[in-house]
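Every protein chain of the complex appears in place save one, which is left out.
A and B are the chain letters, set down in written order, and residue numbers restart from 1 in every chain.
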Amino acid sequence: MSKMRGRPGWLTGLMLSAVLAVAGLSAAHAGAPKPVIEKAVKGEQCVEDTDYMRRNHMKLLDHHRDKTVIEGVRTKQHSLKGCIDCHASAKTGSVAAAKENFCVSCHTYAAVKIDCFDCHSTKPESSSALHSTTSDAADYRHKLAARTKTGLSVQELVGAPR
Amino acid sequence: MNENQSIDQQSVASPQRRRFVSAASATAAGLAIAPGVMLYEVAHGRPEDQRASSAVRWGMMVDATKCASGCNDCVTACSTENGWTPVAESKHPKQAPQWIRKLELQDPLTQRETNLPMMCQHCAEPPCVDVCPTGASFKRADGIVLVNRHTCIGCRYCMMACPYKARSLVHEHLNDTQKPDVPRGIGCVESCTFCVQKVDRGDGTTACVEACTAAGHNALVFGDLNDPESEISQRLRELPTKQVRADLNLNLGVRYHGI
Partner (left out) sequence: MASITFREVEGSSLKYWLLFGALGLFVLFGALSWNYMHHHGHVVTGMDNQIVWGLPHVFAVFLIVAASGALNVASIASVFNKPMYKPLAPLSAILALALMLGGLLVLVLDLGRSDRLIVAMTHFNFKSMFTWNVFLYSGFFGLVGVYLWTMLDRNVKSYSKAAGTAAFIWRLVLTTGTGSLFGFLIARELYGTAMLAPMFIVMSFAYGLAIYLMVLAAAYAWTGRPLGDAVMLRLKSLLAVFVAAVLYFVVVYHMTNLYFTKLHSVQAFVLRDGGIFTNLFWVGQILIGCVIPLVILLTGLGRQRSWIMIACALIILGGMAQMYVTIIGAQAYPLDMFPGLMEKSSFFDGEVHSYTPSMPELFLGLGGVAVALLMTTFAIKVLRLLPASLDDATVAKLEH
């Protein structure tokens, strides 16, 4: 096949990809909605700077989870439960229930899938320990209260958090 | 002089002694009147920044002679505390996790029945820890055998290896019904944790033991096997106990009396 005159093939390809890239990028800038990050319900400020947290919250959580699970260190400062306590939405009571809730909103925008909430509850401690989502738990507590001969309250008996 | 002093001391000591006597009798009365009061082992409330240590070894004693047929208090307490659905309420009973279950044993020769709860035995030499490819199944320094769900890949080899069928796989999405203190999730394997969340915050006991004691059966005792003064150590010295499948030599954290 004879070589075509004029611009070599590779140059055409390069120009074409440059055009497409610019088009793609500008489309992204124009189209994607910014995440709506709900303000935290508790506390004045986060345990670390916002900028630091944006870049490093995953490292903090990664390190802390090993310390908690393997060594049994349960400091609250960099714990996931600590985050959820403050950042749970006032409306849904959760950090991941609705798309504007704290964790989900940014992670959806950044398209970074997290599997924390496959296992972890998205709600802070007090909400489910006392008001159980399952009927059997409430039933059990009443059974226990009826049976016990102590003066301790039901909450203390089942070890609800202080 | 001495006599005066002693009389003085006596008169000074008298209100103190009265206080002492009244306090002592109140305590004795309290202990006598309230058999269902849990004795929190305050000594083992660990500060939150302190690691679990091998100075402590958590264990449980089961008195099968006190375990009643048809009673499920320990199972219900565990499922409530740890957030798993009791098998009777599960849509898929064969795939439902069971961290603890009641075993009914019968001697075919005499028809004599024994009842006991069976859960993870928290072996000192756990076969599940040996076989886990990622090290997710591990033994904590204080003897509690746990699954680190961050590294569990759901291969179920630990379930094949466990001599007590203690482990369960979570077969379906839990849809945010987990307890905040007890993370557990789809595709990962789980088992009894000796209520590690309660132990770490100083409750000194587990949900099943609490429930059994509250109901007055007193078949379960939990405590520190390394502490010779703990209730469990004292009971283990009083009563003869055995390990289930003792021939496997796994040095279990759970000991049974009456099997």
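Assume contacts are C-beta pairs under 8 Å (C-beta built on N, C-alpha and C of every residue); 3 or more make two chains touch, one makes a residue touch a chain.
Fair warning: this is a prediction, and the values are worked out from it, not measured in the lab.
Partner chains of the missing chain, restricted to those shown and counted over the full complex, are B.
The missing chain lies against chain B, touching residues 75, 87-88, 92, 94-98, 101-108, 114, 118, 127, 129-136, 151-157, 159-165, 167-173, 186-189, 244-245, 248, 259.
We adopt the following convention: only the chains that are shown with their structure count from here on.
Here chain A touches chain B in the complex through residues 65-66, 69-76, 81, 84, 94, 96-97, 115, 117-125, 128-129, 132-134, 136-137, 140-141, 143-144, 147-152, 157-159, 161, going by the rule given at the top.
Considering their complex, residues 34-38, 46, 48-52, 76-77, 79-81, 83, 85-86, 89, 138, 140-142, 146, 148-150, 173, 176-181, 183-188, 196, 198, 200-201, 203, 207, 210-211, 214-216 of chain B touch chain A.
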